[in-house]
Structures are given as C-alpha cells and as structure tokens.
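Every protein chain except one is present and positioned as in the full complex.
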Amino acid sequence: MKKYSLVLFLVGILLVSGVFTALAAEAPVTITWWHIQTAEAEKVLWQRLADEYMAAHPNVTIEVLSLENENFKTKLTTVMLSGEPPDIFQSWGGGVMNEYAKAGLLFDITAYLDRDGWRDTFSPGALGVYSFEGKNYGVPRDMGMVGFWYNKDLFAQAGIDNPPTTWSALLEDVQILKDAGITPIAVGEGDKWPGAFWWEYLAVRIGGQAAFDAAYSREGSFTDAPFIEAGEKLQELVALKPFQSGFLGATWGDEATLMGNGEAAMDLMGQWAPGAFADNSIDKLGLGEKAGWFPFPAVEGGAGDPADALGGGNGFVIGINAPQEAVGFLKYISSVDSQIAQAEINLSVPVVKGAEGGLTDPLLKIVQQGAAVAQYFQLYYDQAMPPAVGSVVNDNVQGLFAGTLTPEQAAQAIEDSAAQEIK
Amino acid sequence: MSVNYPQQSRTFKKHLPRIIQYFVLSLVVLIVIVPIVMIIFGALKTRGEFMTRPYTLPIPLNWENYAKVLRMPVFWSMLRNSLLIMLATTIGVVIICSLTAFVFSRMKFRGQNLLFNFFTLGLMFPITIAILPVYLIVRQIGLTNNLWGVILVQTSFQLSICIVILRGFFMAIPSELQDAACIDGCSTFSFFWRILLPLSRPALAAVASLTMVASWNDLLVPLVLIDKEKLWTLPLGTMQFQGQYGMNLALIAAFVTLSAVPAVIFYLFAERQIISGLTAGAIKG
Partner (left out) sequence: MKKNSVDQDVQTLPQKTRSARRLQDRMTIVLFLLPALIFFSIFLVYPVFRSVYYSLFSWKGFGPAVDFIGLNNFKRILTDWIFLKAVRNGLLIVVLSLAIQLPLSLALALMVGRNLRGRAFFRTIFFMPYVLSEVITGIMWLILYNPDPKRGFINAILTLIPGLKAQPWLGDTRTVLLAIFVVLTWKYFGFHMLLYLAGLQNIPPEIEEAALIDGVNKRQMITYITIPLIGSTIRTSVYLSVLGSLQVFALIWIMTKGGPVNASEVMSTYMYRFSFVRFELGYGSAVAIVMLLISLVFSLAYLRLVRQADYLS
C-alpha cells in the first residue's frame, strides 16, 4: 500500500506540474481591433503591423475590422449597449471618450504608460486628450491643428502679398478677393462642423484658455462676453458674403473640391485638407505648389495668445474586457517606426517624438510644429465636450452662418445644453 | 391583356392621345434616367473628374474603377452573402405573409381587426432605434456573426409591409370563386393552396420584388450584427471607398452599379410574373 501511495503521489505531482507548465506556456489570446481607415494604403499599413505583431507573438490573434466613420459610430453604439466594447478601437478623445470612461467601458492603462517611459514618448498635449480624471485610457496617433489653407496664386492675382495676421486684415483681404472676382472662402456649412471651426477659433482668440475653462468647469458660462463677441465677429464676416454660392447646403466634399480646383482662395480646415484637395481635384494634384498655410489671425484686443491652437486628431483606446496583450499591441503601433510609416502615407501627423521626420509635406510639418508647441491646445468643441453639447454648438453656429440666430441666442442655447450635460 | 377599342378612322387626331402618351412616358424616362446615367458615367471617370464635372460624358473612358471592384476578392464573397440572405429572406417573407394575409382577408374571427393592427407594427417603428434592442436579442440567441441572424431580422422587418399588400390583394379575389371551388367541399387550406395562391401570382411576385430589393440594399442590420468581413454584404462594401475625410465617388459609383445588377435581374424575373395574366384562365375555367 505504501509503495502505491508513493507512486500515486509522484504521479500526482507530475500531473500538477504538467498542468502548470501548460498554463505558463502562453494561452492563446484574441484581440479585436476596430479602426476607421478604409483607404487602401492605410488598411494595408494597419494589417502589416498586426501581422508583424502576430508573427512575433504566436499566441496572439488580432482580428482587424475596418469600418467607415459614420458606420463605425453606429456599430460602436450598439456594441456599447451590450457592455462589450472591442479590445482596441478608434477614438477622438475628449467628451465622447470621457463618457465611455465614466460608464466603465474602458481599460485603465495609466500604469502601463508609467512603465519604461512609454508615457514620455508622446507629446503631452496630445496624450492628455485621451485621459480622463487623471487616468489614461488610450494613446493618440495623430494630432494636428486647424489653420488656413490658401491658394497662393489666387492671393497673388488679387494683389495680396502676405497672408493676414489680424482679423481686420483678414476681412480686408476678403473684400480685396471679392473685388477681384475670386471666391474668398470655401465652407461646407451643410455639414456644420466646418463652420464651427470659425466660431471656436474666434472664441479661442478672444477669450483664451481662461474663457473656455471657466465655461466648461461651470464656474463661468458660455454666455460670457468672449463667446458673444465671437458670434459678433463671425457675423461681421458673414455679412461680407465671402463664401461660395449655396454654402449652407454644401458638404465638406464640396469645400475640398472647390479648393482643389482652385476655385476659392481660403479654407479654414484641419490637417487632412491637402489630401482631400488632391483627391477631389480634377488633376489629382490639388493645390500642390500653390498651397500655403497660415495660422488663424489674432483678434485685436483678444485675451488669447495667437499661438493657441484649435485642433484634434485620432487615437486608439482600450476596451474594458481587453486582454493585457492588447496594451502590448497598442505599444507596438505607437512606436516611432510605426508613426514614421503613418506619416509617410499621410495617415497621421505624428505625436511621438522623433517621428516628425516621416512627414514629407512641408506644410504639414508646420502644422505639426504648431500643434506641438501651442500652450493652449483646444480640442474641437464637439469632441471636447459631451456629444450633446457639441452637437448644439454645431447646430447653433450654422444658425449664425444662416443669419437666423443672434450671437446671444446661439450662446444661450449652448449654455443651456452645457448646463444640462456637464455636471 | 389587350383590349381593342372601337376602330376609328386613322386620322392624326386619333393618334394624338397615343402620341401624348409616348411623350409623357419619354419625359418620365428622361427624368428617371438622368441620375442613373450620371452614376454609370461617374463610374467611368476618375474621382477628381467625378467631383469636378459630374454630369459630362466620361471621355476618356476609365474602366479602372470597374476593374478594381471586380478584382476585390471581398466583392465576390459579399455578393454571395447578399444573395444567400436575399433568397432566404424573400422565401421566408412570401410564405409567412401569404399565410398571415390569408387569414386576415378570407377568414373571420373575433378581434381580428385589432390583431391586424398589431401586424402593421413594422411599418410604424423606426428601425434605427429598433436595431439597438434587436442587437441585444440576437446576441442573446447567439446569432451574431451569422447570416441567419441577418435573415431572421430582415424577415421580421419586412413582414408588415407584405402582409398589408397581400391582404389587399387577397381580399380583392371575388368570393364567388371561393364558393365555386368549395361546392365539392374543400378545406380552407386546399382553397388557399390550390386556388388562392396561383391566382395571386402577380401580388406574390410584387411582394417578392419589394422584399428582394429591401434585403439587397439593407445596410443597417448586417452592419450591426456582423463583425467578420467575410460575412459582409454588398452595401457594407461601399465603406471601402468612404474615407474618414471624404469619399471616392467614382469607385462607389462603380461598386453600386455592379451591385445593382443582380437586383435588377431578379426584378426582371419577378416582373414577368407580375404581368403574366393568369387571371383570365382561372376565372373562365
């Protein structure tokens, strides 16, 4: 008996250690990754990174899903309903991401960022966009700023030597362009968000960081003087009729087509503009050599710094149910090499230090610099604030463009929404 | 179905109504066809050409877009999935709606009007909201990432409109027919199967056409229920050409024209059924 029990005991130990060894050898893990890059070159890049990572980590399978922007938002909404978000997915940071974090749908990666100096690889402003109440839930891959893309030839044709640096100079230039028979500004206000840039930048220039912070923290209000004045200044511009015919129903695509074909002089737009100009132009070259860029002009008497930036970008966040390996993969796609590759295909304006070299377009380099050094970096309002408020901003600014709302009415509507949503 | 009006002397005046008819019809054809031709032409242009000069003739002819779409391996798998879903949904809808419409049109029972109103629910509730709980339910049943999940949901949403249409047609079938058929004593079911259905071929074909088109074009249900690209349907394919900051209209045009081809083919097939003129034979006999 004793002999048998000894054998049994030994067999037992062997079995147990065998089981432990099997467990220690890495268990297979599947990561779901939803991104919104549908263009060929971009999809290929993401897939390549996934393949490389899978080759290096044989126990990891990455299921990549590429969705179009609007469809992505719809699908994500239904999935969030069930409380099971994908493991890694596209995010614009700010208000929407904050809502997800509040609802406990995101994975806290603060500790991972603190390890091995991963945090320091990012430009801090950009990284901050993907944090909420001191905790990080994702990382950026692209951050740019909105500025004026302009057609140097058209400016020269009208006799404007240098882009305007003040708001009144801008209005003067608009009149000069009009007199020369050139459409001064292209805007796709049917989509609402292109026009919102104008009002938001005016608020940034007039009120500076203090105004927004006060309103957002609810110590102040969106009916404070800077926001009203922003509306008044915007209406000064609209009164000059500087936009293309039918601008109230035009889309961003229309806007880009006009600029790409040299039919309008200026466009206040984000870092994706040159690509869109080229894609939508008849010769596929867009503005090419004729393109220039200048920052939003200073507003005389404004409290804001002319170097302040309004902008936004893209990044990825981690879903609450994600396996640890998802963070590892996230680290992989935010490496310098990956960012350089992204910059080379104009997918991202890099946020990782050292990757700026990947940018080939000199104008994008300017944009990247501007975004990186701005003391006050304001995320688009419809990203920074809860979606309900952002939507109200876009809707009401359209009213300013249409002349159906006064600056006071627009500001009040935004304030009412903020009061309800931001607690 | 030709009816000959009394012969009149062949003067220009007598042909005038006919000429006016053709004129009106041609005008309508023109209005209908302009946007469609624009899309077909658009597919033959480059993206920039399409955005800048949408309605001019495509010169030079750029077949690259069509080639690109046909070369996409996903195009064919999406085509296959769309076909499977469409056929299953259509068959299911036609069968279920015939049964249901029959009951509401030829049989009498208490509370039938209330119950009929219940079955019209699908026409009144917006699907963009309904899809949220539907997603939860399908997930619970375990049919996400499964063509059957899409089939079942699409079938459910198509039931209302088809029941309403079929009921209208079934009610129009004269009851003398039912009397005549049942003189020898037939069961309700055999009346349904042997007489009503064959007589209703035009209506069934109409309902089938509508369901086929609805299923073929449905974007929302497959988008929400399916994650795996190999199970995607054609409408999801246009996503490939819609970027974050703009869309490639020329490629979308090519994709859409190619995807519309099977739908048109099926419609033509059903159309022949609609205009088959079987009624004559049945009534006379």
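Letters A and B mark the chains in the order given here, with residues in each chain numbered from 1 onward.
We take it that a residue touches a chain if its C-beta (ideal position, glycine included) is under 8 Å from a C-beta of that chain, and two chains touch if they have at least 3 such contacts.
Bear in mind that the values here come from a model prediction, so they are computed numbers and not experimental data.
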Touch criterion as defined above, residue of A:F107, A:F247 or A:F316 at the omitted chain: A:F247
Full-complex contact with the absent chain, from A:W33, A:W46 or A:Y100: A:Y100
Full-complex contact with the absent chain, from A:E42, A:D142, A:E189 or A:E255: A:E189
Interface with the unshown chain - residue positions in subunit A: 73-74, 77, 80-81, 83, 96, 99-100, 103-105, 189-192, 244-251, 254, 257, 386-388, 391-392, 395, 398-399, 402, 404
Missing-partner contacts on subunit B, residue numbers: 1-6, 17, 21, 24-25, 28-29, 31-36, 38-39, 51-55, 95-97, 99-100, 102-103, 106-109, 113, 115-126, 128-134, 136-137, 152-153, 155-157, 159, 161, 163-165, 167-169, 171-173, 175, 178-179, 182, 185, 187-189, 202-203, 205-206, 209-210, 213, 216-217, 219, 235, 238, 249, 252, 256, 260, 263-264, 267-268, 271, 274-277, 279-280, 283-284
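Here is the rule we use: only the chains that are shown with their structure count from here on.
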Inter-centroid spacing, subunit B versus subunit A (mean Cα positions, whole Å): 40
Complex interface listing, subunit A residues touching subunit B: 32, 36-39, 63, 65-69, 71, 74-75, 77-79, 81-82, 252-253, 256-257, 260-261, 272, 275-276, 279-284, 314
List of subunit B residues in touch with subunit A within their complex: 46-49, 51-53, 131-132, 135-136, 139, 219-220, 223-224, 227-229, 236, 238-248
